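Got a structure here, written out as structure tokens. Questions coming.
Every protein chain of the complex appears in place save one, which is left out.
Right after this comes chain A.
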Amino acid sequence: MIKFFLMVNKQGQTRLSRYYEHVEIHKRTMLEAEVIKNCLSRSKDQCSFIEYKDFKLVYRQYAALFVVVGINETENEMAVYELIHNFVEVLDKYFSRVSELDIMFNLDRVHIILDEMVLNGCIVETNRNRILAPLFVLDKVAEN
């Protein structure tokens, strides 16, 4: 099961956080700070999986932005690793060349995308067109 999905920049600012298990707000900030510290201290030739407390972190870096996913032992590390990339590609498609600012200013959209892909800690949809379908509906409504 996926425990949380984070996007954090190199300065340690959280840009997206989605928890699939309830975590107290002050613990979230602590966890996010520790997680990013862990990721930042690693070099390119280290592996993308970190054992952290009783779960594993899978992370990928895109420019100054880290996407970090916390999983337990029932998930396949490599599959989650590619899920991150799939997610980023969907964002890229929707925002056409996504940037950190896109994510900040369209937080609701990013949430919708993530919720279409991951629900209740499980991967639910991986097809890009279907992930974006509700958003296109939404955009159409907004235009009218």
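List of remarks:
The definition used in the following text is that a residue touches a chain if its C-beta (ideal position, glycine included) is under 8 Å from a C-beta of that chain, and two chains touch if they have at least 3 such contacts; residues count from 1.
By our rule, contacts and distances are computed from a predicted model.
For the chain that does not appear here, its UniProt entry gives the protein name "AP-2 complex subunit alpha", which is one of "AP-2 complex subunit alpha", "1-aminocyclopropane-1-carboxylate synthase", "Translation initiation factor eIF2B subunit delta" or "Methylosome subunit pICln". Mapped onto chain A, the footprint of the missing chain covers residues 13-18, 20, 22, 25-26, 28-29, 32, 42-43, 45-51, 74, 76-79, 81-83, 85-86, 104-105, 107-108, 111-112, 115, 119-120, 122-130, 133-134, 137-138, 141-142.
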